[in-house]
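Okay, here's the structure, questions in a sec.
Every protein chain except one is present and positioned as in the full complex.
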Amino acid sequence: MEDIEVETLADPDLRDPVLVEGLPGVGHVGKLAVEHLLEELDSEPVRYIYADEFPPQVTLNDDSVAQLARAEFHAVDAGDRDLLVLTGDHQAQTNSGHYHLTDAFLDIAEEFGVEEGYALGGVPTGELVDEPSVLGAVTDEDDVERLEAVDVEFREDEPAGGIVGVSGLLLGLGERRGLSVACLMGETSGYLVDPQSAQVVLEVLQDVIDFEVGFESLEERAEEMKEVVGKIQEMQSQQQGMNDDDLRYIG
Amino acid sequence: MEDIEVETLADPDLRDPVLVEGLPGVGHVGKLAVEHLLEELDSEPVRYIYADEFPPQVTLNDDSVAQLARAEFHAVDAGDRDLLVLTGDHQAQTNSGHYHLTDAFLDIAEEFGVEEGYALGGVPTGELVDEPSVLGAVTDEDDVERLEAVDVEFREDEPAGGIVGVSGLLLGLGERRGLSVACLMGETSGYLVDPQSAQVVLEVLQDVIDFEVGFESLEERAEEMKEVVGKIQEMQSQQQGMNDDDLRYIG
Amino acid sequence: MEDIEVETLADPDLRDPVLVEGLPGVGHVGKLAVEHLLEELDSEPVRYIYADEFPPQVTLNDDSVAQLARAEFHAVDAGDRDLLVLTGDHQAQTNSGHYHLTDAFLDIAEEFGVEEGYALGGVPTGELVDEPSVLGAVTDEDDVERLEAVDVEFREDEPAGGIVGVSGLLLGLGERRGLSVACLMGETSGYLVDPQSAQVVLEVLQDVIDFEVGFESLEERAEEMKEVVGKIQEMQSQQQGMNDDDLRYIG
Partner (left out) sequence: MEDIEVETLADPDLRDPVLVEGLPGVGHVGKLAVEHLLEELDSEPVRYIYADEFPPQVTLNDDSVAQLARAEFHAVDAGDRDLLVLTGDHQAQTNSGHYHLTDAFLDIAEEFGVEEGYALGGVPTGELVDEPSVLGAVTDEDDVERLEAVDVEFREDEPAGGIVGVSGLLLGLGERRGLSVACLMGETSGYLVDPQSAQVVLEVLQDVIDFEVGFESLEERAEEMKEVVGKIQEMQSQQQGMNDDDLRYIG
């Protein structure tokens, strides 16, 4: 295997394609978002990317069939335009690996004629958020206005420390290739997988790219998450109550 | 030395060879299993693999003669077919190193005409197991049936997290080369070197590949292990009894 | 992107240029110093250096526009001579990365005809210093005298352990290219960003290279730092007083 090996599964002509990236990250917001797109819209896998930069492992499906660590590109029919969706279960394991992989991802995007892209992710707030906002970062100042028009918030010093990993490099390396890339980050606690934050990010993406997708299954997952969180909070306050009781008794 | 250097010791023609891998891992199950094959059956070393991916060290034999870290291929006479056995004392020290070494291993296997392989290992259960099962993973769904026929168990979500290291990559990279590779993993506590688990895995392998090997020495080692474990458990319960005594006294 | 990629923004002819390096380090002394030069004197950016050796990230400016991690060279008008100033927000992330980046930096310096250079930094003392000295290290013993003449101190065994990172390699690799490079290190606590130490280093640099720059903004920053430190010390002694009180009470 080459250090980075690209397997071609299909080579469709894409209509004014938009790159949409959702690799694992904070709250799995980006990953949940793109997985939802792949479930709801028509799509076909176009590229698999294997790399010695990925963890040396295979994952097993329900039939115990092994699959080598990889990233995947899917072509998605989003109505008037096509999306070139990038997803996977792994990120590069070294700093330089992030650069090399992102270069490979952008090579593929450019092969398909992509000129515009969105890196989806989460920004950790440290606490549960009832109505998460979507924060933004851009490669081109001119993009701020049209993103603010669909409720993306641009706040000074957020995220603090910038954006790390493939999402950040899609902006940094994308800009140097003349692409227009923006990062859309849903606020999330950082403690849990967050379907609600994924939905908020997708709602913004719908408006930015002008396509439609249903949210029922994501909303169900968000409800399940809320119940789970509710039970954890209940258990914690019971335990806290017990601790207070103990202190009163001993004192 | 090249980054990965292969030394050829012999180049026999192998009869419908099967790759059998047993490098160090959980409970040393795979390693014990293949070492047993090398002790019991006729074999000759065919390849030594040195690599800057291995730890920078020499091990000393009983006469204080140094041997550079390496992996070894042996051709083993298993009756109607030959086995190409892969073993050694070391694994790669970096993530990408696992990929590069496994590629080198598969190159050698293909040179010998191998089309079928078995990666032997252990799956940790966290506790001592009286009658360990052998769990399986495959590259090809069609292999499940014939493996279930010889008592390999395929359980959803086991091993959790997939298979990491050379064993996993033999499946992942082997599949991409059109080889049929399966992973056979004996249940083991994960705390001890486990000859019993190695035997169970070999019993399955016998049936899968259709060869025969005696198990007396492995059974002896398993008995010794059982005695050692028994003594440890005895010491632990004596200590537990003493602790209980102390608590009663002080309370 | 190449492993180390150099972007050319301008190619002015520089007058007897001197390399001045100020990358992040102890107390950010070097970085503050060169940032001050860029604020006070006329300059233009000449080179941007991107590398897979840098952290895989983008930083965001106040308008949320992303900038890929990079080092920068600026040509600065220092009166009779020009300075070739090297700065940035990041250092290499691996040991070998430091070597490769420093080689790239020296290639660029040599392209501009640089024969003389100064690596600016801090040497940690572990405590606040009222009147920081500037310690020195050289590639050429003949340079000691003229540096001592402008109050650089050369002390045996300081810094203990030598000089690590790009500053050290600018001396080590610079010497092997026949360049004359010195390291000027302002004493600093090591706990805080230190504008006062940066100023002391620049005062020495002024004398060594024979140029002038105002220090008002650096002095203001040093005053602010002093206030902040004063408040922290006040809070600490109040807390200490409280602790003493507690001890008296309980004793």
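All chains are identified by letter, namely A, B and C, in their written order; residue positions are counted from 1 within each chain.
Please note the rule applied: a residue touches a chain if its C-beta (ideal position, glycine included) is under 8 Å from a C-beta of that chain, and two chains touch if they have at least 3 such contacts.
It should be emphasised that the depicted structure is a prediction, and the values quoted were computed from it without experimental measurement.
Under the touch definition stated at the start, the shown chains contacted by the missing one in the entire complex are B, C. Considering the whole complex, the residue from C:L128, C:V144 or C:M225 that touches the absent chain is C:V144.
Touch with the chain that is not drawn comes from one residue among B:P56, B:G126 or B:G178, which is B:P56. Interface note for the absent chain: among C:D89, C:E111 or C:E175, the touching residue is C:E175. Residues of subunit B that touch the chain left out of view are 1, 3, 50, 52-60, 62-69, 93-94.
Listed here are the subunit C residues that touch the chain not shown: 92, 95-96, 98-100, 102-103, 136-141, 144, 154-156, 159, 161-166, 168-169, 171-173, 175-176, 183.
Basically, only the chains that are shown with their structure count from here on.
Note on chain placement: the centre of subunit B and the centre of subunit C lie 53 Å apart, centres being C-alpha means. Counting only residues that touch two or more partner chains, subunit B has none.
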